[in-house]
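Questions regarding the structure given below will be posed in turn.
One chain of protein is taken out of this complex; the other chains stay put.
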Amino acid sequence: MSTTDAEATTSQPNDTTDDLTSLRHSRRRFGDKVFKGISSGSGTLILVILAAVATFLVGLSIPALTADAEDLQYGEFWSYALPFAFGTVWAATLAMVFAVPVAIGIALFISHYAPRRLAQGLGYIIDLLAAVPSVVFGLWGINTLAPMMRPLYVWLADNFGELPVLGWFFTGPVSGTGRTILTAALVLAVMVLPIITAISREVFLQTPRLHEEASLALGATRWEMIRQAVLPFGTPGIVSACMLGLGRALGETMAIAMVLSPAAVIHFELLTSSNPNTIAGNIALAFPEAFGLGINQLIATGLVLFIITLAVNMTARWVLSRRKEFSGAN
Amino acid sequence: MSVTTSSSLPSEALTAGQLPKHTAIAMLVVAVAITAGVLALFGAAGPASIIIVGALLFLVAMFALSGAVEGIRKAKDRMARYVVTGFFIIALFPLVSLIWQTIAKGLERMDAQFFSYSMRNVIGEGGGAVHAIWGTLIVTGIAGLISVPIGLFTAIYLVEYSGRGRLAAAIRFFVDVMTGIPSIVAGLFAYTLFSFVFGPGTNSGFAGAIALSVLMIPTVVRSVEEMLRLVPNELREASYALGVPKWRTIAKVVLPTALAGIVTGVVLSVARVIGETAPLLVTAGITSSLNVNPFADPMATLPVFVYYQYITPGVPQDPFYARAWAGALTLILIVMGLNAIGRLIAWKFAPKTGR
Partner (left out) sequence: MSKRIELKDLNIFYGKFHAVKSVNMTIEPRAVTAFIGSSGCGKSTVLRSINRMHEVIDGAYVEGQVLLDGVDLYDKAVDPVRVRRHIGMVFQRPNPFPTMSIRENILAGVRLNNTKISRSEADELVEQSLRGANLWNEVKDRLDRPGSGLSGGQQQRLCIARAIAVSPDVLLMDEPCSALDPISTLAIEDLIKELKETYTVVIVTHNMQQAARVSDSTAFFNLKAHGQPGELIEYGPTEKIFHNPDQKATEDYITGRFG
């Protein structure tokens, strides 16, 4: 009986010999070992890649952090990087201010207000926004949104630019092209909208019918039911959806690089042409011209960005995982 | 007439105080018309201002009217409905505007020359993006060749082999972390990797492919994992009960059953990275000529091409802008096309249940 390879046996599977030989293991099932090895190897490779990313970033950032300021293309590191860190957080925050309410509203619209049959189609339409490449968003931002928003900016500056607190945001002179951080934040908001909407939509659809019906049975209007049953249930999901959106907004490069007209400043002016750039946007702009330790400095700013987005994303995933129903895996 | 709580039982209370069916639409029209008129008087009538102010006027008026006739609770309910509907419409605006713009401006250069010439020796008019298109195909192709096997086998490991193991939990967690890596950081990683090995300043298509792989692998893993989990356990059991070893069960029963979903997941992952600009900016760089060697020299890709054409145009500017828009249109068509193909495959090739 040839059992050199367990798989390509030429004898029938039903050996009529009644001894143990036909049932015996043959070389501990070679195929299984190989397959399992490849699979676990691939998984381990991912961990290796991630470790490599961290290592290389840190490794090449160190020269920038330890060298003297005179040797650095961009000067002392932290004073170089801080405005960009500020810009990154500021732009992302602005984007979230616009994106979150609209995204939640859209998610509610699709899950609870739109006709059932259209719901999936409407979801697809919003998801189309996610398919648009960021460079195209940049083109649109420069060409359409900036000029369109400019009259509004002028109106804002004229009416609120001199006031006490609001003046910090709305002071003039208004940028001639409309390419301000506010415009960039709006583009960013449109880009992260699909992510927040998609997750929130799923969360809302999973509200237990029991709770919804309990609310309706008490005579609640639809909006009251949503406030009573859907939103409380979905809050953790919404939070993590927002954090994922935030992570995306923090890391977005092209829309910022193209729409913003940058300056190395830290302020809250939304309408002028001097805008703080973001880390990512700055890397995109400066990289082609960088040399020597300047490259290391840019990489170091990238490391800062990586750490920020890592923290945000890990927190979001942790919150999501505590609500097992939304994690997708079963 | 204001009915704030409806706790009285007589039958009129069930039907009293409702606005007629099309009040909302009528009010919307009226509000917009009034706004247009008033703003025109002040010379401030533009489409945007009419819509914004008109909408606000509509909301205020409806709230007052509904509150008076139907009660405050119903009024709030109406407001909620109008606001969420309005938000949905707001979201449609950028989508429609963007697609419209891209088509309108991109069509100008959607000619044969655009798809057959590169920018070699081109100073103003003419030229094309053939080098960028090839670059995108090559870079994305290599990225796919790297990412799909790694992602596929990792997903197989997570679903078929490990269950609750600690390695599996670590992998799952870090795959999730990987989905959050900013694309520019992935690009920096590839750049630093290649600088380390080959010396600083190395631009190549392959480096770009590595950067894209870092972005692509996590999405492949997650979508394949989901697809494999959808395969009912009973099929695996049927195979085991026939005396088929585990690896063959996976290869010949589980994977074929999940194949449509897996292909869709891969196509969608490709669609996601094919439009990435930032990582390719710092790895593959840009060039004017066609370069089909991914291992040496900068390689142009479509998104980077669009970026540079628009941001650093020569003189005269218009031909550059036109090329940029044409490139953008091509990019959108490719991405939307891939998305459509992905969903089509999922829909058409789900395991056959027909007679």
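Each chain carries a letter (A and B) given by its place in the written order, and its residues are counted from 1.
Please note the rule applied: contacts are C-beta pairs under 8 Å (C-beta built on N, C-alpha and C of every residue); 3 or more make two chains touch, one makes a residue touch a chain.
Keep in mind it's a predicted model, so treat the numbers as computed, not measured.
Of the candidate positions B:L235, B:V263 or B:L290, contact with the hidden chain is made by B:L235. Contact with the undisplayed chain is limited, among B:V253, B:I286, B:M299 or B:I334, to B:V253. Listed here are the chain B residues that touch the chain not shown: 163-164, 232, 234-246, 248-249, 252-253, 256-257, 259, 351-355.
Contacts to the hidden chain, counted on chain A, fall at residues 6-10, 12-16, 18-20, 22-26, 29.
Simple rule for what comes next: only the chains that are shown with their structure count from here on.
Mean C-alpha position of chain A lies 12 Å from that of chain B. Residue ranges on chain B touching chain A, taken from their complex, read 6, 46, 48-49, 73-74, 76-77, 79-81, 83-88, 90-92, 94-95, 97-98, 101-102, 105, 149-154, 156-158, 160-162, 167-168, 170-186, 188-189, 192-193, 195-196, 200, 214, 217, 221-222, 225-226, 229, 243, 245-248, 250-251, 271, 274-278, 281-282, 285, 303, 306-307, 310-311, 324-325, 328, 331-332, 335-336, 339.
Across the complex, chain A meets chain B through its residues 6-7, 13, 29, 31-32, 34-36, 38-47, 49-50, 52-53, 56-57, 59-60, 101-102, 105-106, 108-110, 113-114, 122, 125-126, 128-129, 131-140, 142-145, 148, 151-152, 190, 193, 197, 219, 221-224, 226, 244, 247-248, 250-254, 257-258, 280, 283-284, 287-288, 295, 298-299, 302, 305-306, 309-310, 312-314, 316-317, 328-330.
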